[in-house]
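A protein chain is absent from this complex, but the other protein chains hold their places.
Showing chain A:
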Amino acid sequence: MVRDFSLFTSPGMQRMPNGDPHAAVACVHDAPPIFYSPNNTRDGRGTWVITRAKDQRRVLQDTATFSSHRSIFASALGENWPMIPLELDPPAHGVFRSLLNPLFSPKRVMVLEPVIRERAITLIDRILAPSTSCDVMKNFAFPFAVSIFLGFLGLSDKELDTFVGWGRDLLHGENVKRTAAALAILGFIDELAAMRRKEPAGDFMSFAVGAQVNGRPLTDEEVRGIGVLLFVAGLDTVATAIGFDLAHLARNLKDQQLLRSEPDRIGLASEELLRAYSTVQMIRVATKDIDFDGAPIRKGDYISCATMIANRDPEEFECPNTIDLAREDNRHTAFAHGPHRCLGSHLARREIVIGLEEWLSRIPDFRIKEGTAPITFGGHVFGIENLILEWS
């Protein structure tokens, strides 16, 4: 039941030029569907690894047995409070989810479409004017995704680079950096909440400090839990997805041409790219001893449901390692399963689709710039650091 596999240390998981951590991770499907990995978290803890999509669905839908309360952010500060709603279990979870869902619903996101598109166009035109090459991550993916997100929260993007740096240190940094970033974010959120309590503005934090659940206002800890989660969630994920997508299209000219000539396909194709290049993993904590298909899970054990693994499951997807932009019946789980399904998934999807549409309609045939190599890495959250493209 124990296997020498880790999202942090296995071959292909390290930071490396021209890496393909998603292909590397797919090798777990040669082995038993559930196993124990003795060193599979940032701080060297063991986790059970659930490889099959159907088993991950079972874990993530069964919130009574598999709790999401882990204080992953607070633990970087030696504290113990939940990010909300992610680290609350039902029924408390549902109350906060209902509060936030309407802000992130598919219909609400549709209204934002013109703003998202305008932002993409502005950034791309700025790249196109002086040059035939750019670093997609620095010049497009991050400024695009993070400014949309800050705008969504009603925040100015003046400090965008600082925020992105915090996100990077928090998600990918060593312990010292991680703690410093957590402190900086917490300070920022607490201060913002205090300001909005005194004088409400039209932003998300004003909504949070004025909101009611179960007929009472939110506590300070709840406001902080929501503020931190929403802030952190938007700093890295969408930009990384756009980076992996454009890297794929730069290396696969046929796919690039297909989407360029038939932009109607971008919606479906973006789902396939989400499947093939998923970046997040969910970790749950067992609330009791349970035998899971023969795996003796004990109370307190960590259970890892990595989307990049489930989304390469041959029992769920035909030829999972083939990236087929026309794939139908694509029940990928890039945004997780169960009640914790990513709150921002609809916004994220629109950003990715619009970002690709505008990129493809404005930037001519692009490829990875000769002599450069995108640096990729595995770990708790997969990522891509740079992506230098050129075109003529």
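Here is the rule we use: a residue touches a chain if its C-beta (ideal position, glycine included) is under 8 Å from a C-beta of that chain, and two chains touch if they have at least 3 such contacts; residues count from 1.
In this text, contacts and distances are computed from a predicted model.
Only one of "Cytochrome ubiquinol oxidase subunit I", "Ferredoxin-like protein", "Xanthine dehydrogenase family protein" or "FAD-binding oxidoreductase" fits the UniProt record of the hidden chain, and that name is "Ferredoxin-like protein". Residue-wise, the contact with the chain that is not shown comes from A:Pro102, picked out of A:Gly78, A:Pro102, A:Gly215 or A:Gly294.
Interface residues of chain A facing the missing partner chain: 57, 61, 98, 101-102, 104-107, 267, 271, 328-333, 335, 337-339, 341, 345-346, 349.
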